[in-house]
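Worksheet: one structure, shown below.
Every protein chain but one is kept in place in this view of the complex.
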Amino acid sequence: MSTAPQPKQGTRPVAIVSFAQAPTQRRIEQANEVELLMPVIGEVYAQANMTKDDVDFVCSGSTDYLIGGPFSFVTALDAVGVWPPKRESHVEMDAAWALYESWVQLQEGDLDVALIYGFGKSSLGDLQRILALQLDPYTMAPLWPDQVSLAALQAQAMIDKGLATEEDFAGVASRSRRDAMNNPNAQVANDLDVATLLKEEYIASPLRRHCVPPLSDGAAAMILVAGDRAFDVVDRPAWITGIDHRIEAHAFGVRDLATSPSTTKAAHIAGVGEGDVDVAEIHAPFAHQEILLASALGLSSTTALNPSGGPLAANPLMAGGLIRFGEAANRIMDGTASRAVAHATSGPILQQNLVAVLEAAS
Amino acid sequence: MAEPTEVYTSAHVLEYPYSRSVGPVIGAFLTGLREGKIVGIRGENGRVIVPPTEYDPETGAETSGFVDVGPGGVIETWAWVEHPRDDAPRSTPFAWALVRLDGADTALLHVVDAASKDEVTTGARVTAHFLDEGERQGRIQDLCCFQLEETS
Amino acid sequence: MNQRCAVIGIGQTHHKAKREDVSIAGMVREAARAALDDAGMDYGDIDAVVIGKAPDMFEGIMMPEHYLAGALGAVGKPMLRVHTAGSVGGSTAIVAAHLVATGIHKRVLTVAFEKQSDSDAMWALSVPQPFAAPLLAGAGGYFAPIIRAYINRSGAPNDVGMKVAVKDRLHALKNPYAHLQLPDIDLKMVEESIMLWDPLHYLESCPSSDGAAAMVIAAEDVATAQEKSTGRSAAWIHGMAMRSEPTMFAGRNQINPQAGRDCAKDVFAQAGVTNPRKELDCAEVYVPFSWYEPMWLENLGFCDEGDGWKLTDSGATSLDGGDIPWNCSGGVLSSNPIGASGMLRFLEAALQVRGMAGEHQVADASKALGHAYGGGSQFFAMWVVGSDRPA
Partner (left out) sequence: MSDALEIQEPVTMLSTPIRLNYDFTAGVAQSRSLRGYAEGRFVGQRCPVCKKVYVPSRGSCPVDAVPTKEEVVLPNTATVTTFCVVNVPFAGQSIEIPYITASILLDGADITFMGLIQGIPADEVRMGLRVEAVWVPKEELGPTLASVKYFQPTGEPDREISTFREHL
């Protein structure tokens, strides 16, 4: 008989027991947000052999600016069926933070099952322009800086510090898209070597096209269960044994862009370094960020990085972080890993980072 | 089952002329730009923050004491854009850069005007270039770009 | 709740139509600074920050918590951004309180704000959407038909809403932070104000405000130490609850939503309250349109269904002699920075039980309800706070 491992944070063991995602595409025109979410939520219920009536708490992550109207999370609730009324909350953040809020709720001890979902369609608007609205509204946003150029500032800072080269960036992209060939939910999957990739044009130097994530439409959902009840749902629940998130200063000129102290701090608190990590799913939308984050997380070369292909293969905003948690949990649940790290990011060039350690019961 | 439906799509414009009060600190920065100069403010431990904020961006402590900085500075990092977007500050190739102005301890996000990528390097010295006096309105665009200093 | 926790710091801005003297960060920091000062703390003492606001389109900043991280001293700390429509100020406080109640953090700063004057609230709430008929006319246009149905169902006299409008503005005169200060307010003034969304007069509707609210929520040991050092009681959290239901579904009771009833039942059970009218000293309830006072009196179980207007009509909810004063601060009808409005209700409830409400203090208040709702009357957040620590 397995017992749930004692978590480093909180007092109550909580596990991911089911995860589903919509196959990511450049443009999903045939479905509005509700239609995109419904099959995904249906699938997490089916996997867990649950219905909406089993769920004690619902939490989602999304942002109004992707759809261009207020309260987009409200209509999305129609996919969930919050009737009779449920305990429910929403973060205007990647759904990985909805997972965090749910994990906190489950620590209270009176609730056992949480449904989490996130959705985002980048195809509806001009994402580069939309994301500029995340910046300081007085001195940055009026210049409309695009996120690729901002990421390039970070990549150049890494190069200047001797932390990585353009070949390294291409190496990450090549491996990610090759790994994605085994991921049916991936959007960009191919087998191109570094030399080929380095012939591509720059979008914003030193970032070439392959260093940049695809524009994606997608959605993901997950079920968390607290306590030993998780073993009733799945043989190998992915127990969240450590979790923490931190934010950095907003002004880029204040930060050392070549490092991610918020990730390092969160990883330390979550206990990443307290054991071997078999696999890490890292929310690094840009190729150089995987190198930066793997280092900030303190991972060794034995850890498999983003075997799903990661955000370079599929990058639905507001669901992308939760997908990292789902992919890492899947590796635990399918038995190919016993200790995994999941990471999510939010805000311009890695301003905010969430890290969790997922483990199988011993 | 109904037969497949044509899915309707529609253009949608979200538009508003936001009008923001800026408060005394960002106000001083924008007023400075209108006058053709760059103003920072002292944060914790006396370090000079540019653009100035009401708070130390790392500790939240109150800031006080405006300091003129620049117009010269150093490129801390940069990104060359060969094909500018329609909404970019310049229509010809340019670099986004973080520029640490002389007298400042933090860097400002802006653009560097250069003829080609080869001219831009980390550590290069640049000088603020402003719009003509009559065109300045008290906004970040009053500082139209940084230009590379002639190397002597 | 696993561990006891309490509000030990409270701050808010002076709410105004336009705060043209500050940036958004400057405005938010006024409330945060006041809450920290009240708690005897500085930004460095805080473990985590939870921020809430309504749609980002009000200010045209996508996920403004990123821009505000430094302003709120959150750098190096966890920061969460909650958005649950109009109930967000309440939900935000609850998310913050859970971080303490679960023992994860000891001192959490929670902040909610809206700087509506950067744009226009009517526009932001009624952004025309493709394929829809352009009929929506702000929140009033949504709620007025429901109010009409309530009046019809309850048989309430037509002037009950106007009485609420007068009462809450009289309360606001005792609250220096309140936006609307109408010394001459009376029934005639309300009746003569323009009928914006019949049956709602202009003065039966909430204003559009700039403003922010902040609280420091602390673990029992921290709160106890603060009580000893200041001689003031903390506002102990006796219960907190959230409920949601869909916006529209067949058979939905929009006048008296089930989610509100369930949420009230839950929060009162946690707090050991069986008769809220008797056992609570006052309530701060989200009443953005006058008639929502009688409607929520019924929904929250302060009286039987159909009797809410009778309580209001009898003066029971007035600070001036009523047995269960509602919205002593002037409520949402007097100050409405939307994202902060819910937190202001939670915060005012805490002020009352700490005996710090100044002129609008209910004498010896020891237990109070804070309430927020949002969306199409579908998201509810509530807490009960008391001057004594819960059993």
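The first chain written gets the first letter, and so on, giving A, B and C; residue counts start at 1 in each chain.
Convention: contacts are C-beta pairs under 8 Å (C-beta built on N, C-alpha and C of every residue); 3 or more make two chains touch, one makes a residue touch a chain.
It should be emphasised that the depicted structure is a prediction, and the values quoted were computed from it without experimental measurement.
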Kindly name the visible chains that come into contact with the excluded chain. A, B, C
Looking at C:A31, C:I146 or C:A241, which residue reaches the missing chain? C:I146
Where the complex has a chain not shown, which of A:A20, A:L77 or A:L257 is the residue touching it? A:L77
Touch criterion as defined above, residue of C:M122, C:L173 or C:M356 at the omitted chain: C:M122
Spell out the interface residues on chain B facing the chain that's missing from view. 1-2, 5-22, 24, 26-28, 30-31, 34-35, 133, 138-139
Provide the residue numbers of chain C that touch the chain removed from this figure. 20-21, 60, 120, 122-123, 126-138, 140-141, 144-146, 148-149, 152-153, 194-200, 246-251, 253-255
Residues belonging to chain A that touch the chain removed from view: 29-35, 38, 41, 52, 65, 67-68, 75, 77-83, 123-126, 129-130, 133, 137-138, 141-142
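Here, only the chains that are shown with their structure count from here on.
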Moving step by step between touching chains, how few steps can get you from chain A to chain B? 1
Could you quickly compare B-C and A-C and let me know which has more C-beta contacts? A-C
What is the distance, in whole Å, between the centres of chain A and chain B, each centre taken as the mean of its C-alpha atoms? 30
Could you work out how far the Cα centre of chain B sits from that of chain C, in whole Å? 38
Using mean CA coordinates as chain centres, what's the chain A-chain C distance in Å? 33
Numbers and ranges of chain C residues touching at least 2 other chains: 23-24, 57, 59-60, 70, 74-76, 124, 127, 129
Pull out every residue in chain A that's touching 2 or more other chains. 68-69, 136-138, 249-251, 254
Name, in rising order, each residue of chain C that touches chain A in their complex. 1-2, 23-24, 54-57, 59-63, 65-70, 74-85, 91, 95, 98-99, 101-104, 124-125, 127, 129, 241-247, 249, 257-259, 262-263, 375-376, 378-379
What residues of chain B sit close enough to touch chain A in their complex? 7, 9, 12, 14, 18, 20, 22, 26, 29-30, 49-51, 53, 57-58, 76-82, 85, 87-89, 96-98, 100, 106-111, 117, 122, 139-141
For chain B, which residues count as touching chain C in their complex? 8, 10-12, 14, 16, 18-26, 53-61
